[in-house]
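Excluded from the complex is one protein chain; the other protein chains are retained at their positions.
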Amino acid sequence: MATLELSLDETEATPVRRRRRLGVLFWCAIGWMVLVFAVAIFADLLPLPSPTDMDMLERRAPISAEHWLGTDGLGRDELSRLIYGARISLIVGLCAPMIGVTIGGALGMLAGYFRGRFESFVVGSMDVLLAFPPLILALAVTAYLGQSIFNLTCILGVLGIPAFMRVARAATLTLARREFVIAAQALGATHARILLRELLPNVLLPLIAFFLLGVAVTIVVEGSLSFLGLGVPPPISSWGSMIGEGRESLEVAPQLAFIPAIAMFLTVLSFNLIGDTMRALTDPRQGAL
Amino acid sequence: MLFFVARRLLYLVPVLIAVSVLTFVIASLLPGDLAYVILGDQATPENVAALRHDLGLDQPIWLRYLGWLWHILQGDFGRSFRTGQTVWQAVSERVPVSFELMILAELIGLAIGVPLAIACAAKAGSAFDRFMTGSAFGMLSVPTFLSAILLIYLFAVELRMLPATGYVPFTEDPVANLRFMVLPALTLGLAEWPGIMRVLRSDMIAALQEDYIALAKAKGLKPSRILFVHALKPSSLTLVTITGINIGRLIGGAVIVESIFALPGIGRLLVGAIYTRDLIILQGVVLLVAAGFVIMNFIVDLLYAVLDPRIRHGHA
Partner (left out) sequence: MNGALLSVEDAVVDLPTPRGNLRAVDHVDLAVGAGRTLGIVGESGCGKTMLSRAILQLLPRKAKLSGRVIFDGQDLTTLSAEKLRKLRGRSLAVVFQDPMTSLNPVLTIGTQLIETIQEHLELDLAQARQRSVELLTAVGIPAPEQRLTQYPHQLSGGMRQRVAIAVALSCEPKLLIADEPTTALDVTIQAQILDLLAREQQRRHMAMIIITHDLGVVAGRTDEVAVMYAGRVVERAPTPALFKQMRMPYTEALLAALPKLDVPPHTPLPAISGRPPDPTRPLKGCSFSPRCRYSAGRCSTEKPRLSPAETLEHLYACFHPIAAGSGA
């Protein structure tokens, strides 16, 4: 009796209505993503002025037919910089979690599957990595290695490894005890086969959901570093560096800070929304119903 | 309980050693040589060789590490070759500023997040709850430097109510100090409350479905007592956990906020050291911040154990 009624209480906590309400926002987020990706990929084909051409006579120009979003403090076209900036934010934002999800996911699966000393070693090393506040570590490493998009991506990727490792390990730990894995083992399947054919497809879904949340975090961290002038090196524009430059002219031309800020907020929000929806869908607690 | 503390302490030592190794390795990633950085334009092969010898850079890396660690264990973190200040001096001057900022920020985060979480949990599923959960979700997507700029624009540029940058020590003029601290602390606090609210809310909603809440209702207790004593007290452990998890992000946020608002804290010291390539200061600050972070996490773990009667009595 108790079991039936307890499960009823749980269904009550997450009403079906909520998912439908998220649905509209979810599709808005997808729409924004498609737009940002499209302009970032086809930036070279769009009829845009160069993002680095300065026009000292037209500094901080207002919105006009020639400059749709005006110009910045050095007379560069704001819209063009915004679109090329989206490229940087997306390249770093997608590549870095890619590193994290590959290495962290592999380590987590191996640790969760083989257990024992290897697991202790992996978890221990991750604890060391987690002992540094992430932004501090990123700042320190860029300072020593030098500023470049490649370095930045690598560092942010490495910083993401512990989180992905934890997700993959937790998923593997629960899956490895399930019947289908034990059955595969009993049938004499090799470890590689079990890991790739039985476990990976099941671990992948939570990893992908987490990957999207990782993209959002990475875009924010990249933005923070670039905002401080310690991310991508100038004259490359990134949303973070544009906001950082816009801060100087907040009194005379606040739009220079706020336009990239809005673009960044919407993008981060979209990744968060899509990731969160996917996480909710892959949440084992809901699947149990 | 004693066993718990001992085990955690034992774990602390290897982590701290590993942190020092990693800090040292990162510092050795420097392309070229520290000697070139210090000498700058005056770098001649002779000069460099001499300085390398003075700094011990001609020794193998593990010997250099042991030497560095030996000095650190004696409290010698090195000295800036730009300002001549020791790392320890520079850090201890700035720690109070960062601490004040982080504590104020966490208090603001709790002051916004906790009441909202309670209100939402009590009316879970209501329009208010849905609106606040949505707002919290939106706020999670606002990077610290965005809310900083927004707040500066609103309160310093448009309304001219508060200063955008600057700092006065609390001991000199408490009122002025707080005026300078409001915007930075608010910026960080705005980043903190959504996390606090989301976790505490779902925790309290779960708690409110527990049998002991049903029993508390069946005992005829007042709704306020059920909410604040029976449901909130078990969740207070969650608050400690969240605060612990937040520390890392708070430190990162402090770096950005201190830079934006020109507060002379650890974060600004770090960023300044990067700008001026003051590598000794940088290395020392990274090590101290990481060590402080590890120790703070250790304290949070202990606090958790002290608060939870189940761990306190060895039932963990």
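We just call them A and B in the order they show up, numbering each chain from 1.
In this section, a contact is a pair of C-beta atoms (placed from the backbone, for glycine too) under 8 Å apart; a residue touches a chain by one contact, two chains touch by 3 or more.
No experiment lies behind these values; they were computed from the predicted model shown.
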{"item": "From B:D58, B:E158, B:D173 or B:D211, residue that would touch the chain that is not displayed", "value": "B:D211"}
{"item": "Which residue of B:L29, B:I103, B:V229 or B:I299 touches the chain not shown here", "value": "B:V229"}
{"item": "Residues belonging to chain B that touch the chain removed from view", "value": "210-212, 214-223, 225, 229-230, 233-234, 237, 308-310, 313, 315"}
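As a working rule, only the chains that are shown with their structure count from here on.
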{"item": "Chain B-touching residues of chain A, taken from the complex the two chains share", "value": "9, 13, 15, 18, 21, 124-125, 127-137, 139-146, 216, 220, 223-224, 227-230, 240, 243-244, 246-247, 250-251, 254, 257-258, 261, 264-265, 268-269, 272-273, 276"}
{"item": "Residues of chain B touching chain A in the complex", "value": "14-15, 18-19, 22-23, 26-27, 29-31, 124-125, 130, 137-138, 140-146, 149-150, 152-153, 157, 205-206, 209, 247-249, 251-253, 255-256, 259-260, 270-271, 273-275, 277, 279, 282, 286, 289-290, 293-294"}
